[in-house]
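Quick one: the structure is below, questions incoming.
Not every chain is included here, but those present sit where they belong.
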């Protein structure tokens, strides 16, 4: 085992899996392994897209001599892989898997993800905050706009998240599937088993992270129920996923975990849901998906604000790891 | 009286009124009192919207343990109240006063105004400038987009500011009402008495502020006359209000007052009018109002530039009060 860990191919794969874990704030290769299995169960091409994109970005970052620690912790694997996976899922009709155009897009995404991640990360670090998934969303929108508008102007890859008018009754399934699919939606997968494995991957690295994720997702689904939001949309997990990410991020990852940061994280979860819906409305005419933009904007904003409040205690960027490491 | 000032309810109301004064750069509760009366004369619901929004944001900021001095000076009362008032005026048909949905919107606006104000304020302070009304405009546009597009896609709350072709002759009334209504337009009210009371509130705290406001508004109306802009639009005050705010801000509030900053402020006033019109053109198809965005963008830009010129002398952010305190 010790020998295995010294093997450079093994280490490279470990970096890719850490990158996958980073998507849900879990810098842990075992978490990443469980998550990639979960994704593959739902869509094996999506898992391949992630690994190839992550590998390209990691190699480019190494070549550019980016910070070695950051590379090894999967910072670029996160960006390149996530962009690759989302592109693959969103463009699976326009750009079929394993074609030349597909490889070109993965290369383009993987290469550009590197300066975008470093550049925005550097700029945001001046404000002591993380850019989270912002580089990925900007890059993805640019690529989607390029592919969609050039080839087929009438096309749209925005999934249905707005009220359809075909409302159904809320049952226990709405809650269970609505939350589990929320985990899957982070990777654009609708499969409760995938969601359950992602949740397992989170719990494995951080119990607080797992609990906050459930609380965040649960709060969002509960609010949707209280407001009578379309049941089918909720059950697809679309309502929960921005809130899940925000709750993990604010509830112990970026802020020292305690009762106050828990409250702060739940307020953030609700705002993230609302910002996501507003952005979905705004992006819909462009045919672009809102994805995790609610989480990205609200988390950035609440971390900027957090630095001016005594209510919560931000963890310095260079010490970010997992909630359990920063309990007072 | 001394006893009254120690009363915490009295102090809370003082904070709300200071917040109202801050909209026109006058951190003075008596100015705020005169202005709220002026607004109530034109629309009592608008004044109630301001006070409730201001109260919610102030309480949330206290709960988050934001900087005590900033809270007391009405920084959050300004944001929450201004958002509440503008929402109330713009959505008075879609969301009737004193309904459940109305309270929900005020709560949403008041709560989100807090991290947005702290967050953008923190980010802008790294460049030594104030975010002025930017958090309010961003929040308002997001809320309006959410409400309008979800319910009635064909709807628009953008007021008529562009040329209508129904031009009339300019008289002395165009100038007097055009300027006075410019003060009212800051709160989306068209009532010369309201405008006169707001002007009185400004003069009460700062004569320089009042004079700059008149100069800024007058210059804008004069330019509109010189260019033959539609008379009815001018008389509604739409042309003057961005210039009024810019002239107060650059003419003594953010820059040490002297002949050069007066010139700089008047250049800013003209640019603010032009940027406002451009933004109105750009936002019109989205059905969103441009409001004070001309003032916000031009003031931010000219304060960034001011730090690189010897022509004018910026006042450090933590010393901002009123022009008379910084006369050399």
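By written order: A and B. Residues from 1 in each chain.
Basically, a residue touches a chain if its C-beta (ideal position, glycine included) is under 8 Å from a C-beta of that chain, and two chains touch if they have at least 3 such contacts.
This one's a predicted model, so the numbers in the text were calculated from it and none came from an experiment.
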Legend entry - Given 2 placed chains, full-complex copy number: 3
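Please note the rule applied: only the chains that are shown with their structure count from here on.
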Inset, instruction - Could you work out how far chain A has to rotate to sit on chain B, using CA atoms and steps of 5 degrees? - result: 120
Inset, instruction - Compute the distance, rounded to whole Å, between the mean C-alpha positions of chain A and chain B. - result: 38
Legend entry - In the complex, chain B residues that touch chain A: 63-67, 108, 111-112, 114-123, 126, 142-143, 145-146, 149-150
Inset, instruction - State the interface residues of chain A toward chain B in the complex, per the touch definition above. - result: 126-127, 162-163, 264, 267, 271, 274-275, 277-278, 281-282, 300-312
